[in-house]
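Apart from one protein chain that is not included, each protein chain of the complex appears where it belongs.
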Amino acid sequence: MEIILGAFVTSGLTLFIFSFLYKDNPFFKIAEHLYMGAGLAWYIQLTIYKVIIPNVWGPFRKAWENGDWFTIWMIVIPTVLGISLITQFIPRISWMSRYGFTFLMGYSAGLALPTGLSTDFMNQILGTIEPFASVLNLTTGQLLNSIILLIGTISVLFYFFFSVEHKGAIKKISNFGIYFLMIYFGASFGNTVMARFSLLYGRFDLLVRYSNAQYFYATNWIILGLVIYFIVEKFLIKKVIANNS
Amino acid sequence: MKETLNKMLKIDRRWLFLLLTFAIIIPILKPIGIPSKSTSDAVKDIYDFIDKLPPGSTIILSLDYDPSTAPELHPQAAVVLKHAFKKNLKVIIMTFLAGSGGLIDELVRTIPTKYSKEYGRDYVLLPYMPNILAALTQMSSNIYAFYEKDIDGKPLREYEMMKNIQSYKDIACVVDITGTAILDYWVAYVGDKYKVPILGGVTAISQVGYGPYLQKKQLKGLIGGMKGAAEYERLISEVGKGTSGIDALNIAHILVIVFIIFSNIVLLILKFL
Amino acid sequence: MKIIKKYIPLAIVFIFGMITLASYYVPHRTSEEYLEWINRWENIVSAFALFLGMISLFYVHYKKIERKVDGWGYSLFVYIGFLIIMVAAMISHGDISKGGKVTCLGWTFNNIYNPLSATMFSVLAFFIISTAYRAFRIKSTSAFMLFLAGLILMLGNIPLGEIIWDKLFSWTHITIAEIKNWIINVPSTAGKRGIMIGIAIGAAVTSLKIIFGIERGYMGKD
Partner (left out) sequence: MMKIIKFSLISLFFISNLFAMPSKSKKQAEQKNQNIELSSLQLIDYPSDRGDMIILKWDIEKENDLTYEIYVSTNKENWIKAKEVKNGEWTLEKIDLPFWMWNKKESKNAVLLEVTKIFSISEEDFFDKYKDGFKLYAKLNILNKNKRFETQIVEGMAKGNWFRTDRLNSLITVIIVSLVFFIVVSHAKKKELFIRRIAGLDAIDEAVGRATEMGKPVIYVPGIGSMSNISTIASVFILGEVGKKIAQYDATIKVPHYDPIVFTVAKETIKQAYIEAERPDSYRDDINMFITQDQFAYAAAVDGMITREKPAACFYMGYFMAESLLLAEVGASAGAIQIAGTDIDSQLPFFVTACDYTLIGEELYAAGAYLSKEPMLVSALKVQDFGKLLFIIFASILSIILIIAAKTGSTNFTNTILDILKVR
């Protein structure tokens, strides 16, 4: 029973979303609004059962029983900060919500500064020049590739120079850099196609499976319903227009 | 002429959508079996390995994928299971991913009956186990310490096929099909430590990362993405979801390429008109 | 008042920024513990942010229903969707499966949440084809680069592409897989690296601006 109901709900929601590709319609709107609620609820239940209860409520109770005041404070303070976010709804004291996330801003900035400079800056220099250290062991092809990589990276960086005007030599180099950017974009686009088509295949495969007698032709019924709706709608609209004119 | 061409460039995109729908639906309904140039070595390895196992040996099939990676991995699981049944191997199916339940259910509802295989005699299902590392280590000495009961809550030990199974040393190989790092665990904690042959099935994207394992023979074989599943299906001459999947991907890719080239040709003609 | 409203928050940013920065260079257990705690803080605060989101969502759709704006009926589905998942979660205590059996929450995941998100995700396949049709037109040299790289990657990813390539270009003695790998590893990496370095420096400078209170747009203006 629950399997057949599941088949109808699944294929229904799947087709409702796909129907948007034809045009906007009430069924898509239903799926869209249902999803807005369900999506948020999904994250809220995940936060409650997988984060708050095991990582916050559990330690808090344990600390409370043991009288571990340090842990208690370390949980109470962020809770107060979190509650301060809710002051958003009261304009006069809404500034309090700043307290709620400023520490997050500082934390993430403090985290990003050294890691950005070391992993993405210094290690990228290293990665660019490292092949040249073993130049004697490289084939001509590999050496050429390393040189292209170096020149390409540098010319892309020229494209990102902001405080100099892009004309003359700089313009030429930065235009050369754009070619590398475009190759990256094209390659990255082409490489993603496979994964996306696989996903679509998965959805269609499911729909085909649910069109079996075993599932009471769930997909077929819903497609039929949608088609009837679109025909009726088209017919009705024509009629309305005809009546108006 | 110019107008029709211009119209073609601005064609209603819903026609493109319709063509793509057909490109993917048709192979699902009727797999074509578009040939591929070659079978990759890693797939051939895994096929050979399973093919050479003596009939009656027991293998572990660890299915650790959820709906998000199922399009690529489900066909792999199906084809490996089919191959095992064809060679009269006994299969222990287990999972370490909570979301895999429905998918495994679907596999065992359809495939075993086709090969007239019986639950308990030819295959068993073990329940989901969250504590993966502990389970992997424990099974080296005693499988029943963690899996006292099967998925239906019946004592696992009492099944016919489990009579002579105690630990990894009674297992011919492990096939792990996953979109997660669980395959790495199998390799590191079971394959390297207890010398159990590990075979794998992964998504096309993560396939590249397993190169080193294959090279060092820590993995005895690997199925990559839908392409791998299709190649495997050809090896056991069974047309399945892998074949239809790679057909669909083939056609859809060619469709995109044709569209791109077509729009450029139209553009070129317009330039000279 | 300005102190409470403005300077204390800026001081918080500065202090946490500097401590976190320092923790990158301090291997001692204390700095690890600090990071563990602040992650827990983040969890707690973002949990409240989620509730803030929930209240906002309910409020928006409550207003729509109350004022009976166009299509207010759809807003009811927001509440329905929310309730279905929440009730299911409460029944099954947040577990998707228990003892190998799919729970109530698992059912909603498999039949409501997953179909919606997976289908929305797979719609991308359609959009890829229409975007490709429009955007991969060779109008300039740079567009040609985009076209060429995209085309080769798409051909190289499918078995049929290999066959077609061998039929047409076997005289070059280069396989499409080799060209594909070269594009990914050399020119494409150069492009990506350039972007990443720019971003890294930009991010570092922005981080400095945040820590020292020069950038304060995130606080809203007063």
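Letters A, B and C mark the chains as written, and numbering starts fresh at 1 in each.
The rule is short, and it goes like this: a contact is a pair of C-beta atoms (placed from the backbone, for glycine too) under 8 Å apart; a residue touches a chain by one contact, two chains touch by 3 or more.
This one's a predicted model, so the numbers in the text were calculated from it and none came from an experiment.
Put simply, the missing chain touches A, C once the whole complex is considered.
In the complete assembly, the contact with the undisplayed chain comes from A:39, out of A:39, A:78 or A:202. Listed residues C:4, C:83 or C:199: the one in touch with the omitted chain is C:199. Checked against the hidden chain, the listed residues A:2, A:130 or A:233 yield one contact partner: A:130.
Here the missing chain is touched by one residue of A:12, A:78 or A:186, and it is A:186. Not every partner is drawn; the one left out touches chain A at residues 17, 20, 23-24, 28-29, 31-32, 35-40, 42-43, 85, 88, 94, 97, 100-101, 104-105, 107-109, 112-114, 117-119, 121-126, 128-130, 132-136, 150, 153-154, 157-158, 160-166, 181, 184-186, 188-189, 192.
For chain C, the residues touching the absent chain in the complete assembly are 21, 24-30, 32, 46, 49-50, 52-53, 56-57, 60, 116-117, 120-121, 123-124, 127-128, 130-132, 134-136, 146, 192, 195-199, 201-210, 214-215, 217-222.
In this text, only the chains that are shown with their structure count from here on.
Counting contacting C-beta pairs between every two chains, the top pair is A-C.
Mean C-alpha positions place chain A and chain B at a centre distance of 26 Å.
The centroid of the Cα atoms in chain A and the matching centroid in chain C are 3 Å apart. Among all residues of chain C, those that touch two or more other chains are 95, 109-110, 118, 125-126, 128, 132, 147, 150-151, 154, 157-158. Annotation for chain A: residues 21, 193-194, 197, 199-200, 202 touch two or more other chains.
On the chain A side of its complex with chain C, the touching residues are 2, 5-6, 9-11, 13-14, 17-18, 20-21, 26, 29-53, 55-56, 74-75, 77-79, 81-83, 85-86, 88-89, 95, 98-107, 109-117, 119-121, 124, 127-128, 145, 148-149, 151-157, 159-160, 177-194, 196-197, 199-200, 202-203. On the side of chain C, the complex with chain B involves touching residues 95-97, 99-102, 106, 109-110, 114, 118, 125-126, 128-130, 132-134, 136-139, 147, 150-151, 154-155, 157-163, 166.
Within the complex formed with chain A, the residues of chain B that make contact are 14, 17, 20-21, 24-25, 28-29, 67, 70-72, 204-205, 225-226, 241, 245, 248-249, 252-253, 256.
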